[in-house]
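Missing here: one protein chain of the complex. Every other protein chain is in place.
Labels for the chains are A, B and C, by order of writing; each one numbers its residues from 1.
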Amino acid sequence: MINFHKKWIKNSYVKIKDEYQLLDKLDQELGDGDHGTTIFRGLEHAVNSFSSIDQNDPIHFMKEISKTMRIAMGGASGILMSIFFAEIGNLQKLNSSILDILNNTIIKIKKRGNVKVGDKSILDVYVPIFNYLENNNQYQIDNIMKLIDDSVNKTKIMEAKVGRAKFLETKGVGVIDPGALSTSMILKEFFKERNNEENI
Amino acid sequence: MINFHKKWIKNSYVKIKDEYQLLDKLDQELGDGDHGTTIFRGLEHAVNSFSSIDQNDPIHFMKEISKTMRIAMGGASGILMSIFFAEIGNLQKLNSSILDILNNTIIKIKKRGNVKVGDKSILDVYVPIFNYLENNNQYQIDNIMKLIDDSVNKTKIMEAKVGRAKFLETKGVGVIDPGALSTSMILKEFFKERNNEENI
Amino acid sequence: MKKIFNNKANIVNDMLSGYVKAHSDRVKFSESNQRIIIRSKNKNINKVPLLIGNGSGHEPIAVGWIGEGLLDANIVGDIFAAPSGDLILEGLKIFSDHPGILLLISNHSGDVMNGEMAIELAEEENINAKSLIMYDDIASAPKGKESERRGGAGTTFIYKIIGALSEQSNDLDSLLSMGSYVRDNTRTLSVAISSGVSPLSGEKIFEIAHDEIFIGMGVHGESGYGRQKLDSSENLVSFMLEKILDDYSFNKGDIVIPFVNGSGSTTLMELLIVYNDIEKYLSRYNIKTYKPLINEYITTQDSGGFSISLLKTNEEMRKLWSHPSSAPYFHL
Partner (left out) sequence: MKKIFNNKANIVNDMLSGYVKAHSDRVKFSESNQRIIIRSKNKNINKVPLLIGNGSGHEPIAVGWIGEGLLDANIVGDIFAAPSGDLILEGLKIFSDHPGILLLISNHSGDVMNGEMAIELAEEENINAKSLIMYDDIASAPKGKESERRGGAGTTFIYKIIGALSEQSNDLDSLLSMGSYVRDNTRTLSVAISSGVSPLSGEKIFEIAHDEIFIGMGVHGESGYGRQKLDSSENLVSFMLEKILDDYSFNKGDIVIPFVNGSGSTTLMELLIVYNDIEKYLSRYNIKTYKPLINEYITTQDSGGFSISLLKTNEEMRKLWSHPSSAPYFHL
């Protein structure tokens, strides 16, 4: 399993490396302009830490990855985005359900972030997927991809209730939430890699 | 005589009021961009102080004017340009010679400013007029005007040896010295007014 | 971007290294982590230490305020990013032998989440650490919702006053109660005039027209009361103090401590002119002033602008405010 985790993290890192400037730009409109740089820094540290973590226990491995990211990122996104990484350690087999993992992630983000669905945040990506998977035992990769993209796009019209954007005149309406976009990239890499490995 | 002095100062003030931005611009290229503002401030204070100075003795009157200007202006130009104003108190009659006054002005500027002819400064306006008047008992107002303008223009090609311009890469070559230009304006107003009154 | 640094990724480390070298008589790195700066000479083991974690890029706060009579440690985040709870916990652990530890938290999303996480983790390890959430910026939430307001420059009053109090061996709860008392008597309003450049992106942090100013903008460009045309110091000060006096009962006879904080590129010349107008305004209401603070303390790089903070004081606060501190960058 740890090879899967590593591949997924690596792929996410490569993706974010390509896109971090776009994420910074969105955060420049909604916050302090560093979200891309921040998540890029987090994933870079994660990838570089692989060799120094014991690779026998996925739970332990992903806890360490999560902590590495949290420390490297700091800020609002570090503590919240690292939650999913810690939870994913519980994915013991490729075909095991991801529902519990998403559920725990969502509970923890809600609690730590004092945030609800519709507040224009990373939560607005996790929750629609959780709902979909709860209602569909089987899923088509294309549907998931589309759902994730749709969820991100919906944050565009939301008024921010959390994070720095809530203090804007516009409440951020008209701009995609950078945290939601980066989260979507990481989730898409997750489902893509899972799909690849299942197809091998 | 004091009415003459007052008229001349007033006219100089009006002239500088029109031109101080040009003088600032020149000083922006050669120094700290304040020469116009500075001489304008000096003349404004001078004009406003007329009523509070005893008007019986031209020497006393112009000493006070000179001091007022020096205090209001400060900087390099205040102390140097006020010298001529103090000296001019010695002009007791309209038709008395101005040679001594210019001579004393030049001596004092040279000493205080540690400056020579050709150093790109106000001195480069006073000295040519002094030389001309020393050699011409009678003068044509038009010749004087032209001489003054020519003297100012010659400062354009000079390398600055004094003031802030001497620290420039270019030594100020290519730009007219603002102090020379403002001095020329004041001197021209002097000769013009003298000419007017003689013609009455 | 015209900033002087070496490698972008090392800005914070290089800065801290310069700071610690320059002021080694008063501050040093903690043994465990070079993102934790502590006093060279530790506080007496019976006293309660004061800590804060915060993002960099706003110097001298808070790293410059470590010293006797002020902070015991600063946990330093990356530029514009609160440090993680893990790192803050490491800071708290240094002082686990003290009778209690007070963690100050300025009310910003990232700071609060990471601070609270650190306090929870400390509890699990039986460390007696408590936190105080600081807020003062009246533009960020309406009257009645004070606890939703952002932490602004007025939090400085808390640092300084309980920093002095903590040297008198007071227990954690007295510090907490004085801290919240100071907070509740503080009001801040800021004005942004021009944007600084982010060392991360090399871009302006926010946009503002050449003849506009922005009242109530947060340190990273978050909005407040909206845009206005540039005006005289006198009118600007009147507008700002009116808002502040509307928000809290500063009354005739009160003695307030004013703090005029420059955001980065606004000159001391301007800050002193602003202060002159503050004095004039307050004296019209018969409000007296005590030992004001006027300078750049909480900056956002080279942003232009300033904030006005007022603390309504009692005698004890004033005594603690003027108590000496050895911090390298805090000076009354």
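Here is the rule we go by: contacts are C-beta pairs under 8 Å (C-beta built on N, C-alpha and C of every residue); 3 or more make two chains touch, one makes a residue touch a chain.
From a predicted model like this one, the values you see are computed outputs, not experimental measurements.
Asks: What shown chains does the left-out chain touch?
Replies: When the full complex is considered, the omitted chain touches B, C.
Asks: Looking at C:Gly69, C:Gly85, C:Gly179 or C:Gly264, which makes contact with the chain not pictured?
Replies: That would be C:Gly264, which touches the missing chain.
Asks: What subunit C residues would touch the chain not displayed?
Replies: 2-6, 11, 14-19, 21-22, 25, 56-57, 59-60, 64, 193-194, 199, 210-211, 213, 230, 232-234, 236, 264-277, 279, 289, 291-292, 294-296, 299, 301-302, 304, 306, 329, 331
Asks: List the subunit B residues touching the unshown chain?
Replies: 24, 28, 31-34, 37-38, 41, 67, 70-71, 73-80, 112-113, 162-165, 167-169
One rule holds for everything that comes next: only the chains that are shown with their structure count from here on.
Asks: Taking each chain's centre as the mean of its CA atoms, which one is farthest from the centre of subunit B?
Replies: Relative to subunit B, the chain whose C-alpha centre sits farthest away is A.
Asks: Any idea how many Å lie between the Cα centroids of subunit A and subunit C?
Replies: 32
Asks: Please compute the C-alpha centroid of subunit A, do the same for subunit B, then give the distance between them in whole Å.
Replies: So the centre of subunit A lies 74 Å away from the centre of subunit B.
Asks: Averaging over Cα atoms per chain, report the distance between subunit B and subunit C in Å.
Replies: Computed from C-alpha means, the inter-chain centre distance equals 54 Å.
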